[in-house]
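Omission of a single protein chain aside, the complex is shown with its protein chains in their original locations.
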Amino acid sequence: MTGEAIVVAFRRRQRWAVLGLALVAAVTLGSAVVAQFDFLDGAAAFPKAFAWMAANFVPDARAWHNFPNILTRLGETVVVSIMATTVAALVSFLLALLGSRTTRFHPAASAVVRAVASLGRNIPVVAWAMIFLLAFGQTFLTGFLALFIESMGFLTRSYLETVDEASAAPVEALRAAGTPWAPLVAHAVVPSVLPALASWMLFMLETNIRSATLVGLLTGTGIGFLFDLYYKSLNYPSAALTTLAIVVAVLLLEGLSNVLRRSIL
Amino acid sequence: MTGTVPRKPWSRSSVILGLVFFVFAAVTLGGFVLLDTKGIDVGAAFAQTGKDLVTLFLHPAATHFTVLEAVGGVAFTLALGLLTTVFGAVPAVVGGLLAARNLGPAWLSLVLRAFVSLIRAVPTVLWVLIFAIGAGLGSVAAVVGMTFHSFGYLLKAYSEAFEEVDQGTIEALRASGASWTSVIAQAAIPGSLPSLLSWTFLRFEINFTTAVAMGAAAGAGGVGFDLFMAAGYYFNLREVGAITWAILIVAAGLELGATRLHEANRRSGGAA
Partner (left out) sequence: MGPYPRDAEVSLGPPVSNLLEIHNLSKDYRGTAALTDVSLTVKKGEFVAVIGRSGAGKSTLLRCINRMVEPSSGRIVFDGQDMLLATRRGLRSLRTRIGMVFQHYNLVPRLTVAENVLHGRLGFKSSWAGLLGLYSVSEKRRAWELLVQLGLEAQVHQRCDLLSGGQKQRVGIARALIQDPRLILCDEPIASLDPGSAKVIMDHLRRIAGESGITIVINLHQVDVAAKYADRIVGIREGRIEYDGSPKKLNKKVVQQIYGSQSDDLLVGELAE
């Protein structure tokens, strides 16, 4: 490259960088207009909120009085999250076995399985929650089903990837040795993917606990319901304690999950 | 030589694996047995839901808004998602650089990651509601509240992208006396740009669905709010169907784009 060409190349790169940043700025401003977002309000919100939180978002005696109730609700939420994760893992694993290009159950199966999973993933959990709310009311089933569908959507995709990648080699070997479909899956696929299955389940559980709060809020179940109750009745100290309980639960779970995932793999 | 394969001994990781599955299964069964269905007829509820889903997916129709208004709602929600993504990404670049273990001190990386863990432990909807106390229910509370998780997710993703940059390039520049800003601007960022972009787009897709949720649960407006009204106020299943279809198409489209980008980036070896 001649000296002149290098200068030109660099200048071109600089121009692209500037263009890129200008584009981002333009899109941001445009979005702010469409969303009716006020930058000044946005900036001011931070100090305002943190100042307010320091003063009001702190648990008081009344909040601690509610603690047993909070704990029970939290426990219920965790249990429902575990249930949704487990059932979803089972269903997703079966779907992944059917739809994987490695196991080759049926040529059309892959497309069908991916479409079903996409429905679960791309229809937000709130939509599912509202749909199930209509028939199942304020029981744990509403939250369970909504979380189940969302988890199934996510886990199916993850499991498909895992099955395709992790088991391709041993499946090839056992297929070449004349192994029928079911033993092939049992001996080449399952042992290869079992640790990943468990690892994804733990990951999904972490996600579900967070989604469960949202779902609970909308459907009047679990810990989300409690937060909503305190929030709407302006009982901010209790809302704060609820939040604290959720944070501790999530952090404990994350820690446990990390340790387990490392020992499994 | 006569002899046969002896019995297989237990291994530690297998035991833990088995335990994990067992606990999940036990809690699940226990939950189904002990949790309260409050007297509703579960079978009938499933049948009802089945019928609802058919109406929803196969007979969508909108009564409370026109097509134009629907497009506007989707645009509104997309805009919320976009703002959240930008506001999360910009500080995340800085944070990611500081948290990358090949660019900064190890303790800083740990501190930042712990900080992010803390932020992400509070569910997004709670962040939004907390900010709504001061800023009112609306775009500001929604965007600011959603930005916390957006920032946390991207910080982790970006720091991993920076860590994947060819260490040799960085070493060479440092050895020749280049300052940190030079190293970052000339090696770290250009080297990881494709990764950064693909992660950002992935997060944008997540932020869109989150914005829908905030519209439904925290009064942020947009299609999420329309959904909430149609389902919880008007009880109009066909309208719920129409809105769900709109969300599905946009979200699936974004996901397709994001995964294609992510896959292409991964296949070409990630950080260039």
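Letters A and B mark the chains as written, and numbering starts fresh at 1 in each.
Here, contacts are C-beta pairs under 8 Å (C-beta built on N, C-alpha and C of every residue); 3 or more make two chains touch, one makes a residue touch a chain.
Because the structure is a prediction, the values reported are computed rather than measured.
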{"item": "Displayed chains contacting the withheld chain", "value": "A, B"}
{"item": "Hidden-chain contact residue, picked from the options A:162, A:192 or A:257", "value": "A:192"}
{"item": "Selected residue (touches chain absent from view) among A:137, A:170 or A:220", "value": "A:170"}
{"item": "Residue ranges of chain B at the interface with the undisplayed chain", "value": "1-6, 8-9, 11"}
{"item": "Hidden partner interface residues of chain A, rising order", "value": "169-170, 172-184, 186-188, 191-192, 194-195"}
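The definition used in the following text is that only the chains that are shown with their structure count from here on.
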{"item": "Rounded Å distance, chain A centre to chain B centre (Cα mean)", "value": "6"}
{"item": "Chain A - residues contacting chain B, complex", "value": "24, 27-28, 30-32, 34-38, 41-42, 45-46, 48-49, 52-53, 57, 76, 79-80, 82-83, 85-87, 89, 118-119, 121-127, 130-141, 194-195, 198, 201-202, 210-211, 213-214, 217-218, 224, 227, 231, 236, 243, 246-247, 250-251, 254, 260, 263-265"}
{"item": "Touching residues on chain B, where the partner in the complex is chain A", "value": "12-13, 16-17, 20-21, 24-25, 27-28, 30-32, 35-38, 40, 42, 45-46, 48-49, 52-53, 56, 75-76, 78-80, 82-83, 86, 117-118, 120-126, 129-131, 133-135, 138-141, 143-144, 209, 212-213, 216-217, 224, 227-228, 231-232, 235, 237, 240, 243-244, 247-248, 251-252, 255"}
